[in-house]
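Input: a single structure, listed below in structure tokens.
With one protein chain removed, the remaining protein chains of the complex are shown where they sit.
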Amino acid sequence: MRMQLTVGELARHLGAELEGKAAIQISGAAPLETAQPNDVSFLARRKYLPYLAGTRAGAVIIARELGMQEVPEGAAILWVDDAHRALADALALLYAEEPRRPEIAATAVLAPGAELGKGVTIGPYSVVEAGARLGDGVRLGAHCVIGRGCVVGEGSELRDQVTLYPGTVVGRRCIIHSGSRLGVDGFGYVLQDGAHRKVPQVGRCVIEDEVEIGANVCVDRGSVGETRIGAGTKIDNLVHIAHNVRIGRRCIIVAQVGIAGSTTVGHGVALAGQVGIIGHLKIGDGAQVGAQSGVSHDIPPGETWFGHPARRLNDVMRANAAFLKLPDIVRRVRRIERQLGTQRD
Amino acid sequence: MRMQLTVGELARHLGAELEGKAAIQISGAAPLETAQPNDVSFLARRKYLPYLAGTRAGAVIIARELGMQEVPEGAAILWVDDAHRALADALALLYAEEPRRPEIAATAVLAPGAELGKGVTIGPYSVVEAGARLGDGVRLGAHCVIGRGCVVGEGSELRDQVTLYPGTVVGRRCIIHSGSRLGVDGFGYVLQDGAHRKVPQVGRCVIEDEVEIGANVCVDRGSVGETRIGAGTKIDNLVHIAHNVRIGRRCIIVAQVGIAGSTTVGHGVALAGQVGIIGHLKIGDGAQVGAQSGVSHDIPPGETWFGHPARRLNDVMRANAAFLKLPDIVRRVRRIERQLGTQRD
Partner (left out) sequence: MRMQLTVGELARHLGAELEGKAAIQISGAAPLETAQPNDVSFLARRKYLPYLAGTRAGAVIIARELGMQEVPEGAAILWVDDAHRALADALALLYAEEPRRPEIAATAVLAPGAELGKGVTIGPYSVVEAGARLGDGVRLGAHCVIGRGCVVGEGSELRDQVTLYPGTVVGRRCIIHSGSRLGVDGFGYVLQDGAHRKVPQVGRCVIEDEVEIGANVCVDRGSVGETRIGAGTKIDNLVHIAHNVRIGRRCIIVAQVGIAGSTTVGHGVALAGQVGIIGHLKIGDGAQVGAQSGVSHDIPPGETWFGHPARRLNDVMRANAAFLKLPDIVRRVRRIERQLGTQRD
């Protein structure tokens, strides 16, 4: 379903200042390079300025901070303070999701004792085990497995092939993408007679409200106690969250991050892609960790760390900058020693 | 199912020295912070000592090496030599798995010629292809695919949505978690006429006995010959094992590790999270590799390596410690050169 509207209507919706013809018809959005005359496009970063002059877009959302720009004749400009937010608003309007009639596939397996709220949708071949509860408006894709005693809160959506291990709790208005596994047994063993004996993983996995989890993510259950992802936190694809990790509210956890067991991550933390954090650490509220960093120490609230091993960003940046000078430094120290006749041991 | 027993009975079961009332009833286990009066809790690391004074647990397992501790009045102490092992024992007792009646779902697809042992369980919509053999007591979750000619040994459990490519062999008493893919085509191409031509991947993937594999793991089949995971090895979530890798017995391979083609890993090796190992290497028995390390050389038996590129731990630790001094060193060398009037080229 695609909404059709005029640039004038779009400007009003976005609270944008319109420069150009209000009557242009818009029915989609596209990047500057590929936009067509009935598309709105956007310029949020100076980096993409070279694409502006050649765009065929009917209208372009531009961040005011980028200042006056040449746009092709006929294209309207929608000046806004925050181009990313305006784009989000425009997309939500233009690509409103069709309301889908709730439907439970004939092939869905509902165990006796599974409870379903109103307006639940269950895709083909999904399995809901005994004692599981799906809140009002929950939508499951195809081939989902909701284990015994799981709870999925009102309005949450699980895409195709999500599996919830028994006892997992998903809050309200969450989105879990395809292939994610929640409540998996943690990686816990004790050495006994030279072999690794499995420690029963009897805790649970709790995902609070409005969490989005990408595709093929793994979140372990608690060994005892809980693994918990705080409300409003967003997790990208292929992330690993080990047993008894606690993640606060409104965190951003980018793809392929791994967090080892029992580490606590505060509220509003941002972990860039491929970051690893060892177990039993404490990452303070509002901390930020740069891509691929390896965190082996607690991070105080509000600090930005980077590197492998991770340290305060500024310290690492200066050391990184000096790194390539290392062979030169070795050479210079050797020359000074020669000059001084220093005895080398 | 939860067992109910007294602290006295629990102490006897664990071989623990009991301090406190033997009559307290215990029916579960929980971390110190959230334990209730009918829970047993545990203190294995000094780090969690601050939680001890406030616990409501009915009993606490404490490692003898931590020495005398204040516990809240009324709580019993179970003194043990190895708190992790005692906890494992307590959990196995308290959370004994209900024996489940073997059951083959009516929707399971069993190809002609698939052989099933006694007491096999197959979940809804699982598919067992021609010539596959499932040993006695094998349990498959929902939506599994057991390819042509695969073998799954006695007592092994495959959780939901595990796929075994044709010819894959899984040993006895293994646990394979949801979404893992075993026997995948390896990543093998030859350059021909400027294009990457696929090398047929005709080998197989062999998982020996008592291996546990986490969720969303990928183990490739051999290109020719085998990829093999040794008995008793444990593999965490999202690990990648390439074609013709051979992993020894009783290894620990933590989440998101990647091992490139034809590398041989000895027995009793521990690879921490996100480690990468390039192809055609030899990692000696008992070697340990620190988190996120990038291994590009053979590692002799028993050594601990770390870093990117990985080197002996001690060398790397000292160099890492000096790393942040690098900008300071550059400055000091420059000053010495000025002082000496050294000519810089």
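Which chain is which? They are A and B, in the order written, and residues in each are numbered from 1.
Here is the rule we go by: a contact is a pair of C-beta atoms (placed from the backbone, for glycine too) under 8 Å apart; a residue touches a chain by one contact, two chains touch by 3 or more.
All figures in this text were calculated on a predicted structure; none of them were measured in a lab.
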Legend entry - Residue among B:Ala53, B:Met68, B:Ala96 or B:Val202 that touches the chain left out of view: B:Val202
Legend entry - Touching the absent chain when the full complex is considered, from A:Met68, A:Ala92, A:Ala130 or A:Leu191: A:Ala92
Legend entry - Per the touch definition above, residue among A:Val254, A:Ile283 or A:Ile299 touching the missing chain: A:Val254
Legend entry - Which of B:Leu10, B:Ala260 or B:Ile299 contacts the chain that the document leaves out: B:Ala260
Inset, instruction - Using the touch rule from the top, list residues of chain B that touch the missing partner. - result: 109, 125, 127, 143, 145, 161, 163, 165, 179, 181, 184-185, 187, 189-190, 192, 194-200, 202, 216, 218, 220, 224-226, 238, 240, 242, 244, 256, 258, 260, 274, 276, 278, 280, 292, 294, 296, 308-309, 311, 315-316, 318-319, 321-323, 325-326, 329, 332-333, 335-336, 339-340
Inset, instruction - Mind listing the chain A residues that contact the chain we can't see here? - result: 29-31, 33-34, 45, 47, 82, 84-85, 87-88, 91-92, 94-95, 107, 123-125, 141-143, 159-161, 175, 177-179, 210, 212, 214-216, 232, 234, 236-238, 250, 252, 254-256, 272-274, 291-292, 307-308, 320, 323-324, 326-327, 329-330, 333, 336-337, 340, 342, 344
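By our rule, only the chains that are shown with their structure count from here on.
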Inset, instruction - For chain A and chain B, let me know how many angstrom lie between their CA-based centres, rounded off. - result: 25
